[in-house]
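Let me begin by handing over the structure; questions about it come next.
Excluded from the complex is one protein chain; the other protein chains are retained at their positions.
Now for chain A:
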Amino acid sequence: MSDTLQQTPLFALHGELGARMVPFAGYAMPLQYPAGLMAEHLHTRTKAGLFDVSHMGQIRIAAKSGDVRDAALALESLVPANYAGLGANRQRYGLLTNDEGGILDDLMVANLGHELLVVVNASCKEADADRVEAALSDRCVVTRQFDRALVALQGPAAEAALAPLCPAAASMRFMDMIETQIDGIPVTLSRSGYTGEDGYEIGCAAEDGERLARLLLAQPDVMPIGLGARDSLRLEAGLCLYGNDIDTTTTPIEASLGWAIQKTRREGGEREGGYPGAEHVLRQAREGVSRQRVGLMAEGRAPVRGGAKLFADAQGTKHVGVVTSGAFGPTVQAPVAMGYVETAYAAVDTALFAELRGKFVPVHVRATPFVAPGFKR
């Protein structure tokens, strides 16, 4: 492992737990623990898994006026989502766009009542913070919190594991976010995640991270889960991975993420447009797009992976798209994928063919998520 890799506050614990560490977004991160990817994936779907996501970036945005709504309105100049209408202690997904309407990053924004807490991808965090600071610093104080610990407790047993340590957790609903304590440790606690399961994401100071993780791992049915299973879980849940399924060359409309743009920010809405690339995104929403992100399932057991070309015919003459993420789905017990196809081929159940080692494997466009979500709404 290179000396230049950063370590999360849980680095020593990963070693103790026997993790196989890999470089990811500049950090040494656990790919899997001794149980292995398959067991970790299935455990998260049936019980509860604990993920170290401390590599992700946290950014606090406080309005100089003191009114959190001003911070939300300011952030809306960068993100096509309705944050001014986001209630206190609620969290909402969003996208940072560039002038062409391409996606610079996807993020979670929480209204803590007094300020916003934004969680962004590890590989984008410095650029995201620079962008937010440049655009908002006249109206807001922007604080990078890149040294905190952040863990995700995911799975149907997550509530039962956390409630004894933090009674407030049980009454939270999907996408609630509160500031509270767990065994005396001050935490930010949201009911959210990246697996399609019920669960929580918990942030705390770096020095409390290991104690928090040990407390959670000591609960019944909780085991540590690595990045490998995190990827297969999010893929089965139909969730995009930034850099694979969305990037600066894809717009929110092409990425089938139009739902992340609330009505107030759409054409005819109270605060229509007003973010970078809005004219492109609004036009695409109105006129349609030439390609679209879709879910895909392949016949047989061979996984169709990112980079595989998609064709309309079994001979591979009519190229109509590309797979952006693909793996064998341990819960669905079949190959699952997502990718971009020409709009004429984007309807659910459309039959396509993926190139795999010189052969053309039948695949079908399928609705996502591939597994039923376990959220507590």
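We adopt the following convention: a residue touches a chain if its C-beta (ideal position, glycine included) is under 8 Å from a C-beta of that chain, and two chains touch if they have at least 3 such contacts; residues count from 1.
Following the convention adopted for this analysis, contacts and distances are computed from a predicted model.
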| item | value |
| --- | --- |
| Listed names "ABC transporter permease", "ATP synthase epsilon chain", "Circularly permuted ATP-grasp type 2 domain-containing protein" or "Glycine cleavage system H protein", with the criterion being the UniProt name of the chain not displayed | "Glycine cleavage system H protein" |
| Contact residue for the chain not shown (choose from A:176, A:198, A:231 or A:245) | A:231 |
| From A:303, A:321, A:339 or A:374, residue that would touch the chain that is not displayed | A:303 |
| Options A:5, A:38 or A:165, residue touching the unrepresented chain | A:38 |
| Touch list for chain A against the chain that is not drawn | 32, 36-39, 41, 228, 231-232, 301-303, 305, 327-330, 357 |
